[in-house]
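Since the structure comes first, as structure tokens, the remarks are kept for the end.
Missing here: one protein chain of the complex. Every other protein chain is in place.
Residue numbering begins at 1 within each chain, and the chains themselves are lettered A, B and C in the order written.
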Amino acid sequence: MSYLRRSPWILHYDGSSCNGCDIEVLACLTPLYDVERFGVVNTGNPKHADILLVTGSVNERNIEIIQNLHRQMPDPKVVVAVGACAVSGGIFARAYNVQGGIDQVIPVDVYAPGCAARPETIIDAVIAGIGVLERKRKVSA
Amino acid sequence: MSWTVPVLVGLPTVVGAVLLVVRRAPLRNTLVVVASVLVTAASVAAVAVLADRAGDGGAFFGLPGGMTPGYAVLAMDVVLAGTIIGFGVAHRRWFAPLLALAQLGIAGYLELGHHLPHLEADRLFWVDNLSLIMILVIGVVGPLICVHALGYMRDYHRANPMVRGRRTVFFCLLFVFLGAMFGLVITNDLPLMHVFWEVTTLCSFLLIGYTRTTETIGYAFRALNMNMIGGLGFSLAILILAGQRSGVDLARLTAEPVGGLLLAAVALLALAGLTKSAQMPFSDWLIGAMYAPTPTSALLHSSTMVKAGVFLLLRLSPAMTGSTVGTLVAGIGLLTFLFVSAVAITEQNAKKILAYSTIGSLGLVTGCAGVGTAQAVWVGAMIVIFHALAKGLLFLVVGTLENRLHTKDVEYFDTLLSRMPRVSALALVGIAGMFIAPFGVVVAKWAAIRAFLEVPGWTGAAFVVIMAFGSSLTIFYWGKLLIKILSMRAVDPVERALESRVTRFEWVTETTLAVGVVAVTALLAVLSDHVVSPYAAAAFPSGDAAAGVDPVVVGVTLLAVVFLPILAVSAWRRGGFDQADFYAGGRSTRPDHAMGAALGATRSVTLRGYYLDDVVDGALLFRAGSLVCGLALVAMAVVGWVVAA
Amino acid sequence: MTPALLVLVFVVLGPVLGGLLAGADRIVSARMQGRVGPPLLQPFYDVGKLFQKRVRRVNPVAEPLLIGHVVFMALAGVLVIGGGDLIFAMFVLALAALFLVLAAGSADSPYSNVGAERELVVLLASEPFFILMMAAICKVTGESTFSGVMDSPVRVAVELPGALLAFLFVITIKLRKSPFDISTTHHHPHQELVRGLTSDLSGRQLGWVELAHWYECALLAVFVVLFFNWSAPLGILAFVVAYGLEVLVDNSTSRAKWQLVLRSAWAVTLVLAGGNLLALYVVGV
Partner (left out) sequence: MKRTVLPMGPQHPVLPEPLVLDLVLVDEKVVDAVPTIGYIHRGLEALVEKIEYTEMGYVAERICGICSFMHGMGYCAAVEDVMAVEVPERARWLRVIWAELSRIQSHLLWLGLGADAFGFENLFMHCWRMREEILDIFERTTGGRVIFSVNLIGGVRRDIDDDELLVIVEKLQELGTAFEETTRVFATDPSIRHRIEGIGVLSADDARAVDVVGPMARASGLAQDVRSTGTHLYDRLDFTPVVEEAGDCLARVLVRVREVTQSIDLIRQAVARMPKGDGQAISVNVRGRPSGETFMRLEQPRGEVVYYLRANGTKMLERFRIRTPTFANVPAMITLVKGCDLADVPNIILTIDPCISCMER
């Protein structure tokens, strides 16, 4: 019996997002979407989290932050790239300080497209992430 | 058994005198170690001899050959007063010399005027279980601290080249002091006791002023002044008692509740006890005394000398029980506990924290003595034992830390477990012994609350309220210190090497004390049944038998005392952790606890404990406490006057 | 029931009660916020998951200390239920809380440290009350054990209304509910300390903390029963009402600052509980 399925705790980090996706991530927690129904809690702390939601792209400065957060999460863990920027750099891909999507610096398990990614997409991605979590647990066990 | 007094008092005094002329360090080291072993052996032997007669009210005896002190007491008084007056004149300080003159005047009037306040030869000394406890505390903890001082003073003078080394005087004073303490705790004759009392005051004065800077001389005189006030009270009590039927016989005076002039005398003696154990409003001198070298603080200002004050109060307990004087003494003790515990929260200097904690613990004993029930004095005696061991240990550890880290600021004791794991373990034992172990303060508080609940009238409720708040305050400052010590980060080899420079003298003594703390905790039931309960029952024959020791309590607390240090050390040895994993807002982190900082820099994690500046004003509280307790003292004086008149 | 049976019930069912309360709390809170909320058993899923996760240890000291936290918390309950001295149990309770502080403090990291220091403030705020409460209960019944108080003809809540009111106030601190959730929060991380106390704990370490908290909740329920010693069902009902009130308060206040927590808790303890105790002496119990 795996409890991972029933209790995915998320950590959100804003890479260099425009706030659009961030706010939608937060909106998932609020009454209309209420992801706590699925046991999702926004932990705000990598040590407690199972799923890392990164919005926005990678830039020079936040590489080490994203890597650090990812490293500090205990296994098994899953990374979800939320929004076009996190997936590929999005509209900012050509900006001089943008390196591209999150997968440039940490392994990404689920890509959630959209600009901004809609809450439905984000919830979908988290649910997909739960599946990955479960697989990872089985592999490591 | 009459040999015990000359040996216990004489041996350390002779050793002290010899040390005065030993200038070579190796010889001194040998001498001190040998003498310490002898003193401990003598005290153990004395206790063994006295043990079977000490129970049930105690045994009385005199000097070998039925000698009486006679004019020797007056001679000693002259010497002591002369010394104090001499120092006072030399430093242009007049208060202490005046008090010394007054005391000398009283002694002269009594002795020369043949009002002879002395006992017949066979009641000069009185040994009961409380005395035995004190003899063991002095005879075991004292010599250990003397040995520890060998290591400490070497490093101390290396670290402070400006201070002129006067180690001959230093060690002489330590041993003379031990002799006086032995004398003090077994004397039944009050004028004789007063002499020993004043010797300890003088030793304390000289040791506080060891470095001879303007600052320390100031603190030394402050201690002297306050202790002399108590000494004068002692003299006045003798003056009153000299004309009474019970005379200057301590055992007879304290056999049962007293009234009238006797109660006034008891109040005056209690004043002496309060000053010696640094209860408010006299707490100031003990804080100043922390400027003395740390072994002095360990020996005089926590383990033994200040215990003389509460020893006297416990002695007086049966006499003042149920009287207003007793209640006021208890009030002063408990309020002192409450106030200094709050002040300790705001203190950053490790020695001063220990000093406040000492005053607080002594306050608890004072409270127990003032309340005066079998249960209460049982708690008081237990605290005396545990406090002597644990606080002695803590002071020694702080001394070691001070010489290694070159600071007494607890803020710089952080990550100690990583830097000095063995010293940390010792510190943990000390702290656990101080406030987790039975009759380390936490459980003492429980037992004290139990005792206070039985006190009739609203004062009992007030005491319980004070205990509830005071005990929470102690959790705060000890907890804060524990956090510092238990925190860990990767350290470099230079820091790791710190511990290898701790001297053997320090290791041996500190480890012994730590073992002592754990052993006494484990043997609590034995200690209670065979030593402390009989004392309490003898002091208060009418009262309930002293609280038995709940095996659950012992088990739980022993678990805690052993749990902390053992887990800490074993965990320290275990691998499988990543110290770079600490949370720093997602910033990059390193095992030595450096983290990415503003403006692209990297900085080491620095942490500061809370001192609750917004809520607690230490200086103000200290003054407030002194004022309240001072008022209680005034009330005590009025009561004493009224009952006397 | 015999004490041994009671102890067994507490050790086994205590956390279950605590977990169910937490689950119910989350549902009720969610409903108050216009949400559906998680399933009732969510806290158990969470802790189950935590024990399935790997641990990222910052240092080796934290985990033994956390186990100490759980053990002593359970022990406090066992002491209370199993016939130990009630006042002594309060000191064990404080000791248990201290272990959590030390576990957090040992991380030597900024957030954990601030959380640990704040928890010390919280302990400082709440501790006097529990000692006073137990002292008052023991005084008023003349007993020192759970069964003694329960069998006493004295109706504790009737004699100690002030202490009962203060209890309602102080358990807000113990339950880590707003406005007094200053050192850590349970299911609400949006706080300046990033959960403070548990910032550097992960996996089963966090599970231990949660488990200990469940024991603590169960113990608080036992305390309420002590107040209503003439009728255990009434006590349990009172606890449910009290818990409901806590949830309501949690949802209708913001978080107080530590200065207010400390000052108000001490004032309430002194005036209500201390005053109550003093009044007992004045009327001469």
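To be clear about the criterion, a residue touches a chain if its C-beta (ideal position, glycine included) is under 8 Å from a C-beta of that chain, and two chains touch if they have at least 3 such contacts.
Remember, it's a predicted structure, so these values are computed and weren't measured experimentally.
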Exercise for review: Would you list the chains present here that the left-out chain is in contact with?
Suggested key: A, B, C
Check your understanding: Looking at C:45, C:111, C:223 or C:239, which makes contact with the chain not pictured?
Key -> C:111
Study note, to complete from the structure: Given C:128, C:179, C:207 or C:235, the correct residue touching the omitted chain is C:179
Practice item. For subunit C, enumerate the residues touching the unshown chain of the complex. Key: 29, 32-35, 110-111, 113-114, 178-179, 181-182, 185, 188-192, 194, 251-260
Check your understanding: If the missing chain were put back, which residues of subunit A would it touch?
Key -> 11-27, 30-32, 42-46, 56-57, 59-62, 65, 69, 91-92, 94-98, 115-116, 118
Review point. Where does subunit B touch the missing chain, residue by residue?
Key: 409, 411-412, 584-587, 595-600, 603, 605-608, 610-614
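One rule holds in what follows: only the chains that are shown with their structure count from here on.
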Practice item. Please report how many Å separate the Cα centroid of subunit A from that of subunit B, as a whole number. Key: 60
Point to revise | subunit A-subunit C separation of Cα centroids, rounded to whole Å | key: 35
Check your understanding: When you check subunit B against every other chain, which residues touch at least two of them?
Key -> 581, 583
Check your understanding: Residues of subunit C that touch two or more other chains: which are they?
Key -> 56, 194, 199-200
**Study point:** Residue ranges of subunit A touching subunit C (in the complex, touch as defined)
**Key:** 1-4, 6-7, 9, 30-31, 34, 36-39, 41-45, 47-48, 50, 72-76, 137, 140
Review point. Any idea which subunit C residues touch subunit B in the complex?
Key: 56-61, 63-65, 68, 72, 75, 79, 84-85, 87-88, 90-92, 94-95, 98, 101-102, 105-113, 116-118, 120-121, 123-124, 127-129, 131-132, 135, 138-139, 144, 194, 199-200, 259, 262-263, 266, 269-270, 274, 277-278, 280-282
Practice item. Provide the residue numbers of subunit B that touch subunit A in the complex, in ascending order. Key: 581, 583, 586-589, 596
